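Here's the structure, in structure tokens; my notes come after.
Complex shown without one protein chain; remaining protein chains in place.
Letters A and B name the chains as they come in the text, with residue numbers starting at 1 for each one.
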């Protein structure tokens, strides 16, 4: 477990570099990430490479035993390259070009750009292949940032047609798979099919889903192209990419097939504002469950310890407001990441930049080079980590199932403004975390036998393979909780020719008779095992077959109908919840699941933003609130850090 | 009075068709509508027609005595046609194309598309000319849906220039009619005039009005082209078009000149959400007055019994939320339409589709072919209708005047965000319905002598002809209620060279001194015949000449000035109301009008969403609320359906 920092030597005079490195050593920095936007400095003119400045800095760092993570600079093709190939620019769905002048202006499907990419990556790989200071690479930077994952240009159109041909084989198959009989949408040739450009009304949902898959695949391919080139030069290098806050448009499981591990960029106070109506604590330190959800998601995506490749160092420039993080938050975030399995936490960035678009983004140093508050937090975390034993890997007995295809399909046809896939999934994740349970976030096609309990929210696009896997899991003693909008569609986004949950009906012992996307004004009450709870957004009226009804609607139009069922199946059981439960019912459902599965959990939920996490036999208590909290620790508990009383925005680590 | 259903055999295997028809018979279906989006199935390749599948289904239906309404499939030109003529695509006002991929992507003024249209319609007309099972045609589908009535392409620009030349004669006349002296907007040639494409500021209001007329006329012409072709093949066929919920951009009176009757598509729970802030009852059954306003508008537009060509069958896909209609609503809507003069109510659609954009739209059957709740409602309505005597036509003694040109002109220069033409007009319509009065919605140029009373809201664009007609009406004993913003402009959307209401001033005996578009914060009180009421949005300060002041402002800046006047004129009288009254004053004004006119009406207003309607000596009581209501019926009242106590979402029909 170690601390790193992002560094932009190209923004500062070379005279300053040695002082910077010395101060990094002093702060306990072990990794430095560089060069993700430096194409223009690395190749000021076509084929005139200038790596000397970077060599110098890498050498300085290596001399001080600081390892270097280099980045391919493909997020920012320079002006001369755009002049040579104006066709690389992305386009909006109305044909407007995304021009040079910010970043991420290139199309993933531009052949010209793939050649340029291969050229610079190859050059960099070759140059640094034998440098002992360079330990790994980050490919590009934050794929999809600023809404750039999806492009509508002619290159994308041609690539989409090819992708569809690969996937569907012939055009009759596509017409059949999608169901283009509707509204005379039949195609005669793959070349006729365009990205979902501006139309008068909605696009075909099957086209939208395949376009979502295609655009994700385009990035997967672009990433793999770079990873392969780098590995060719030095197979010992690790390769990673820095993902964004539960970014929806890119399948991180797929990207990770070309990566050694995943990393992500964590800005907790900004994310809290983006989700809307933040509490004061969230403004100052973020919502710990949303932060750890990303830790767990990206750790699971590569099935490997992750990095935080950019960690918020102070105030940041892109949310609506820019409050200063709470005193202690910068340090807290590093420990919190470690508790969820991080290998390294890299602060963004060393020094506030004097120029360009991110002047209002703090660094560990201020613009004038003096130490900012973040420097203290980062160096304190670094020195504490040195004293801690390596806790090993995170081990989870509960999995939450997640598949990007479901997110894409539901998002395109939510059928209500209130159904947000991530929110629904996160509702279950959060109550698990409130009970101190470790969670993996894995695909439905993952091996599930290692888990005692599985929560499967909205398995929307279903097929026999997925249903069979879940049946086997439960048959063999697994405990499963399935939720609403499962088994609704086939993998092409067509409704099944059967009641939901289709091939899952045997497993849950019930079918869905009718669903309803309710208006907030409508009454939403359900009785579950003798107690009354609220729900919202969605209900399904169930027709139980062999299942037992354990929840019944208690108001409004579904009054009296079955809402939640339980079904013993082989050695395990499967619960189906046909509504979106309020928080206390979610907690109750999960508590009952853990009970059945024999998973150890806290008997009472933790307070908001206070969390307990286990990793390798150690226990982290993280206090993301402005009040100190008291841990119910045994008298002989041994604290590696802190103590039973955890002050505001502080933490303690106990052995055991 | 009969029940029908919309059917899409092209979405289902041919093996299923006979079972579908049998189940339709069982449900009491008498009409089936088909083929409105089936161009690609009818002509899979250019000039390769395939009518066999449709023949088969028509034959099945005809064998079971179910009559068929076919549709011309021009709402969805197939991909190959767009490839042949990419110029048929519509354009936004900034030049962005409305691409293939949804529906309604063609321009009404494309010569290529008119030729293609004539080709397919002619082919269909010829093929089915002698089939006894086909009784009529729907032309295209929902003209203007998804904002496609107005297009800004070069074809439209050229057609607009021609239309203007036809209408104005020479360019000097146009410059004079419009008043292009303002801001140097003179034109030298008709070809210079473009649709109102993107400009820095507002367009010329006279151009906007003529563009609204031109675009409506373009559709009228496109519709007539098809109607003529079909009539050429079989003059016994009826021809109709399915209009949308009080759709503003298309003059339905003009379209109906080529139709035998009008039909419209009724989705009450969706409309209620579109109007904003729906009550729970409106979420479950809609606002009955807005539904019946459409019944009355489209019945009046063709002066003929109307059809509901698409009737909501359950949950629907396009509003924000998709609650299930109340138990009983699907049946209720059919009877409610009949009470307003419907000849047939056709549910949309037979079966929920597995594919494409409308998967989240219910049918009478579910996607898996099982019967959904809507099936019960529709078949119950069908069997009840069989038992009812034919009540004949609706007869109204009150007319509300409506002219699309006024809507267009006011909408373009509302002068406040709160003035909505339909809302203003509907305010008067609704209080008439609360008193159980039958209403026609007719143009100011219609024959008015058959009406005892006439309400004329906002006769904005005036001329002598319209003023003379109203004078004659009142002179001969008619009772007239005119409202604010009347007689403001000439027919070219220029202010009159006279105080409002211009040529109506003689009739009302007053002029308007000054108007005011008030902010909601301002006090808005008026005294009318001794009592105090609220008003909103707009006031006019009147200068009565020979009229009597019956209403006076009682607060704010117009305090003490004349607000409402009454004027005896010949054998009748004309009231002018210079403000937008709150509901109770609207009711009072209308009650006084009915009184003067001797129109029979309920002495007390009905509760919200409970309505009484007369048609041919029968009386319908429709209860669109969740509580049962008691009718004040005489002891010997004979009920054809139901009884004096009407349960929630239910109805009764009394003879007399």
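Criterion: contacts are C-beta pairs under 8 Å (C-beta built on N, C-alpha and C of every residue); 3 or more make two chains touch, one makes a residue touch a chain.
Because the structure is predicted, anything quoted here is derived from the model rather than measured.
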{"item": "Touch with the omitted chain, as defined above, among A:145, A:201, A:498 or A:555", "value": "A:145"}
{"item": "Of A:26, A:63, A:99 or A:162, the one touching the omitted chain in the full complex", "value": "A:99"}
{"item": "Hidden-chain contact residue, picked from the options B:16, B:46, B:197 or B:529", "value": "B:197"}
{"item": "Hidden partner interface residues of chain B, rising order", "value": "94-95, 178-188, 192, 194, 196-207, 413, 415-417, 494-499, 514-519, 521-522, 557"}
{"item": "Residues from chain A at the interface with the omitted partner, ascending", "value": "10-11, 37-41, 44-45, 73, 76-80, 83, 90, 92, 94, 96-105, 145-148, 273, 278-280, 283-284, 315, 317, 320-324, 326-327, 352-360, 366-370, 372-373"}
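Throughout what follows, only the chains that are shown with their structure count from here on.
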{"item": "Rotational angle, Cα trace of chain A fitted to chain B, multiple of 5°", "value": "120"}
{"item": "Geometric centre distance via CA averages, chain B-chain A, whole Å", "value": "49"}
